[in-house]
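What follows is one structure encoded as structure tokens, with my remarks underneath.
Of the protein chains in this complex, all but one are displayed in their positions.
In this document, chain identifiers A and B correspond to the written order of the chains, with residue numbering beginning at 1 in each.
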Amino acid sequence: MLRFALTRILMSVPTLLIVSVAVFGLIRLIPGDPASLMLGDLATPASIADLQARLGLDKSIPVQFGIWFGNLLKGDLGQSINSQQAVLPLILQRFWISAQIVLVAVALASLVAVPAGVLAAWKQDTSLDLSLVAVATLLLSIPTFWLGLLLLLFFGLKLEWLPVVGYVSIAENPIAGILYLIMPIMTLFLHEIGVILRMARASTLEVLRLDYITHARAKGLTEGAVLWNHAFKNAFGPTWTLIGLVLGNLLGGIAVVETVFTIPGLGRLLVDSIFARDYPVIQGCMLFVAFTYVLVNLVIDLCYPIFDPRVTAQ
Amino acid sequence: MKLPAPNALVGGTLIGFLAIVASVSALWTPYDPLRLSFRAKLAAPSAMHWLGTDEFGRDVLSRLMAGAATSVWISLLTVALAVSLGTVIGLFSGYVRGWVDRTIMAFNDALLAFPGILLALGLLAVVGANKYGIILALGIAYAPSVARIVRGTVLSLREREFISASRVMGNSEGFTMARHILPNCIAPLTVLATSMFGWVLLAESSLSFLGLGVPPPAPTWGNMLAGSRPYIGQAVWLGIFPGLAISLTLLGINLLGDALRDKLDPRMRGAR
Partner (left out) sequence: MTSTKPLLEVDGLTLRIGASGRTVVNNVSFSVSPGEIVGIVGESGSGKTLAARAVMGFIPPAVRLISGSIRFDGEEVTTMAPKRLRAIRGAKVGMVFQEPMTSLNPSMLIGRQLEEGLALHRKLDAAGRRELILDMLRRVGIRDPEGAFNAYPHQYSGGMRQRIMLASVMLLKPALLLADEPTTALDAVVQRDVMELMVDLTKENDTAVLLISHDLGMVARYCSRIVVMCQGDVVEQGESEDILARPQHPYTRKLLAAMPHREPARDLPEAATPLVSVDGLVVDYGGRQGFFRKEQPKRALHGISLSVKPGEVVSVVGGSGSGKTTLGHAIAGLIKPSQGAILFNGKPIDKSETAYWDYRLNCQMVFQDPYSSLDPRMTIGELVGEPLRLVKGMGSADKKARLAEVLGEVGLGDGFAERYPHELSGGQRQRVAIARAIIRRPSFVIADEPVSALDVTVRAQVLELFAQLQKKHGFSCLFISHDLGVVEQVSDRVIVMQDGRIVEEGTRDQIFDAPQHDYTRKLLSAVPGLESTEDGGVRLFWRLGEPATA
């Protein structure tokens, strides 16, 4: 078990390294002097020269990467051109907003979709199964930005139940904060139900075909016990992996939902920075999301032996 | 002849309809999708404008049709780019194996660590937001998943006995690759390309929605939706029809993808 965990942790080191190289290289691909790019329109010859020296631009590319990577390890991702803020605190502040939406939405979606998927598989080819799959496929096919717009139209403008756009921190005003989050969370929740339900159903179907399910039934167990003790735990592994991927993907794609509801999250920060050519922030956001993605998947994999003890045996 | 599965039927109809609309729009749309008409701005659906007009009085139906052509064209080119790039990398990697393979795949997997459209967003920051920039960015962003699947297919095919049979026959590695391995990659690639068409179309619409896609005034479904937001209270149709178009297209792709997967490659069920 320890060996499995260590190997898995070590395996993510090269990935993180290559991700860093890719992000570093991406900015170097832009034609023009990196120092001028990083400083933007407000640059003065003196500040450019200063940054050029700090980035080591007169030195070879590997040395430049070394300097950049060293700063990265210290948590120094540079300074935003627009706000002159340090990039990392800026990202962390925005990340918290996006993370609460994504986490709550995925947790709720899993709670609904996993049992529904298992149920659909158990009742395979019945009308219940067919309608669950149909609903899931439909939900999956509606892009989040349109789903968000529809919710906004219905609950915000028509029924006037929920505030239409904006964001208030929960810490400042808990009730208003929650009200503002309901629709974005609901948007992602509905969309991910489709994704997770289909996966849970597919992997449960795989497991239900196996002999040990018949063995469990042959012992005289009730259908409920067969499903819960034998099918569910073995079928959950692939779905669990998918949930990790969904978390990461949502973090990368949350910009559209944040745009619909004008929420100042991480996705919006990235898009605004692209518009403003705020390269230090773009670089920081990409690194941050990719690192988070790798870490989330690492945690997901480390939990995997709970559902399938075989993975620890090499 | 057996009737096709219901999901293939519905999916095929939806995508067939999309293809027809996209082709027709190249020759004819009810109105010029770019013509402004301030007298008719924000007109509700009527006999003259079936799906109404937008804030500049442009005909929504015409813009939807032109948008279909743009989206389909961008998605097709992107999928073609991603599939050819990924296939070349995947075949090469699965063919050479050893440390070269492991190095290539380490890079490939690191690129896969940029979730969803994030890599495309980053690349767009470099190449600039226009039609070809989007194709390039999305093509590069989606190539690693193709490479991964192709390599996996190559490796699993290599374990099959007919590959050993080809080698025992005296066929060279290159011939075995071309005659036995590549043709057997086509089925999983077809399934993947179908789903990918949906992912790309969604990504392209998302980028357009964010304002990072095809620049206005050229219509795309995504930028039509983005443009509708300020008027959503007074002109609901502006927000309804483009979204419906995207959703129906994605539904068609998903259904078609499921049907293809069931038919061609049952092992890939549930893969994303």
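Quick note on the criterion: contacts are C-beta pairs under 8 Å (C-beta built on N, C-alpha and C of every residue); 3 or more make two chains touch, one makes a residue touch a chain.
Because the structure is a prediction, the values reported are computed rather than measured.
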item: Among A:49, A:134 or A:210, residue touching the chain not depicted; value: A:210
item: Selected residue (touches chain absent from view) among A:20, A:187 or A:234; value: A:234
item: Touch list for subunit A against the chain that is not drawn; value: 7, 10-11, 14, 124-125, 210-212, 214-222, 225, 229-230, 233-234, 307-310, 313
item: Subunit B residues that touch the omitted chain in the full complex; value: 160-162, 164-171, 180, 183-184
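FYI, only the chains that are shown with their structure count from here on.
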item: Centroid spacing, where centroids are CA-atom means, of subunit A and subunit B in whole angstrom; value: 21
item: Residues of subunit A that touch subunit B when the two form their complex; value: 14-15, 18-19, 22-23, 26-27, 29-30, 137-138, 140-143, 145-146, 149-150, 152-153, 157, 195, 198-199, 202-203, 238, 242, 245, 248-253, 255-256, 259-260, 270-271, 274-275, 277, 279, 282, 286, 289-290, 293-294, 297
item: For the subunit B and subunit A complex, residues of the former touching the latter; value: 106-107, 109-111, 113-118, 121-126, 202, 205-206, 209-212, 222, 225-226, 228-229, 232-233, 236, 239, 242-243, 246-248, 250-251, 253-255, 258, 269-270, 272
